[in-house]
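Got a structure here, written out as structure tokens. Questions coming.
Of the protein chains in this complex, one is absent; all others appear in place.
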Amino acid sequence: MAKPKIAFYWCASCGGCEEAIVDLAEQILPVVEAVDIVFWPCAMDFKTRDIEQMANGSIAVAFINGAVRTSEQEHMAKLMRQKSGLVVAFGSCAGLGGIPALANLTSRKKIFEASYHDCPSVFNPDGVEPKTEVVVDGHKLTLPTFYETVYKLDDVITVDYYLPGCPPTTDIIVNAINAILEGKLPPKGAVLSPDKSLCSSCKLNDTKPDQVCIGPIKRIIDIIADPEKCFLTQGLICMGPATRDGCGALCIQGNMPCTGCFGPTDSCRDQGGKMISSLGGILEGEDRDSLQKATKGLVDPSGTFYRYSMSASLLGSARKEGE
Amino acid sequence: MPETTSTIIAFVCNWCSYAGADQAGGLRLDYPVNIKLVRVMCSGRVDPQFVMDSFRKGADGVMILGCHPGDCHYRNGNIKAMKRSILLEQMLPTFGIDPKRFRLDWVAAGEAERFKEVVTEMSETIKNIGPLHLKGFVESEVA
Partner (left out) sequence: MTVMQKKSLLFLCKCGANISNFVDLDRIADWASKAGHIDLAESHNLLCSPDGKKFFQETLKQKKPDTVVVAACSPKMHEKTFQELAESVDVNMSYIQMANIREHCAWVTQDKNEATIKSIELINAAAKRSFEAEPLKKMTMAVNTDMVVIGGGIAGIEAALSAAKADRKVYLVEKEISLGGAVIKTEDIAPSMECSPCLLAPRLSAVRNNPNITVITNAEVNEVKGFYGNFTVKIHKKARYVEESCIGCESCFEVCPVDVKSAFHLNMGTEKAVYTLFPGSVPAAAAIHKESCLHFVDNSCNACMEACPFGSINFNQKDEDIEVTAGAIIIATGFAAGDIAGIKNLKYGAIENVYTTSEFERMVCSNGPSKGELKLKNGEKPEKIAVIHCAGSMREDGLPYCSGICCVEAAKVGMLVRKQLPDVQIVNIYQELVFPNPRDFSFYKQQCEAGTHFLKSDNISSVLLSEEKERIRITALGIDPVEVDLVVLSTGLQPSESAKKLAEILNIDLEKDGFFKADHALLHATGASLDGIYIVGCAKGPVNVSDAVVTAHAAIGDALSKLVPGREIELEIMTACIDPDKCGGCKLCITVCPYKAISNNADKHISFVNEVICRGCGTCVAQCPSGAAKAKHFTDNQIYAEIGGLIYA
């Protein structure tokens, strides 16, 4: 029997997800044994036409990481969808927009201004900006369109499963691959990680009292965090309560609060909105003045609460007209 | 259907503000029709997600109206609403939304006049800022 074909592709991503596959170390060996990797541009030399020539649906599983910011990424995502039986959104960017989607807080125009003009290290005396089409010496050259908004993968194609994390941890990757190989997959659309908040597996949760009060809000650089005490009780924003379980609380073991990369649970519509609801509820202070004081240390609220889920957010996935 | 005027969604608590709005009706006090109420048991029930969802769906302004501090039917749900609003107010401008489009205020059951005043003010504020035009991106760009 032929081995199932699998493919990896990256859209707007940092490469960390690819690294995560390499990080499987010796655990990757049985995987490689069991499957044929037919497309993995980051690791091996493939061309677009290689995949265009494959029969529709001939790839068993495509793992796509990265968000969708350009027309090329959208085109490739659609191509992969066409050729694959299953598409797995691999990592926070593909699932929720991830770090690239923080750019949704600004506009394409501003990004271009900063990147091609204003940035102190830029030398661009002619004020050149990338164009989707230019004619050079009579030859037409094209570049992909840079979209106004950063999308998550399922905004452009149907996604069958989601592997959360920035990047997904070795354990959940191995579990997912095994589930696929053994055909033991949950209903389509599922996130392949427990549908509970991180607190459910966090050891520090036991140190959290029933009555939690936070304030003033501090950043991790402001204090030396006590590794034995729930971060929220120390005044640090830990996204754990509003973040899906499954990572093994790795950051917390490293004495860093959760930043939310596994995204929200299924019942939660907007990770940041939910977190400010929870955090607000336990803020210290009964009047506006003291509450303002308690939140003074909160810089970059949307970057804090939507670090990985901007494309899935209610406000950050839409844009203001005319901007 | 309805002409395109601005829309303001107001989440109102059952015990004070909704009753205040009822009384405004009872007293035949006219106020802008673009104020649309969503009744919840307590302003503490209002999840910031509801406010965001309203903006997302096309509301130009969103209000939360609850009992005056100290008068909450459920002790202090209104204070919880205020605490959450503080964070929401800090967040809205980062999304390009004028924080004046969101307002938390208190209206007691007997305060029909105040209800009218508060919502009329909000309606004026929104008229001055103009429509929000926050559109879902999928429709506008990707097809």
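For reference, chains read A and B in written order, and residue numbers begin at 1 within each chain.
Simple rule for what comes next: a contact is a pair of C-beta atoms (placed from the backbone, for glycine too) under 8 Å apart; a residue touches a chain by one contact, two chains touch by 3 or more.
The model shown is predicted, which means the values in this text are computed figures rather than measured ones.
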item: Candidates A:19, A:36, A:118 or A:266 - the one touching the absent chain; value: A:266
item: Residues in subunit B touching the chain absent from view; value: 1-3, 7, 9, 14, 18-19, 21-22, 24-26, 28-31, 33, 36-42, 44-47, 49-50, 53-54, 57-59, 73-77, 80, 84
item: Interface with the unshown chain - residue positions in subunit A; value: 195-200, 205-206, 208-213, 240-242, 245, 264-269, 274-275, 277-278, 281-282
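As a convention for this text, only the chains that are shown with their structure count from here on.
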item: Where subunit A and subunit B are represented by their mean Cα positions, the distance between them in whole Å; value: 32
item: List of subunit A residues in touch with subunit B within their complex; value: 74, 105, 147-149, 151, 155-156, 269-270, 272-274, 276-277, 279-281, 283, 285-286, 288, 291-292, 295, 298, 300-303, 305, 313-323
item: Residues of subunit B that touch subunit A when the two form their complex; value: 47-49, 51-53, 55-56, 69, 79-80, 82-88, 90-92, 94-97, 132-138, 140-142
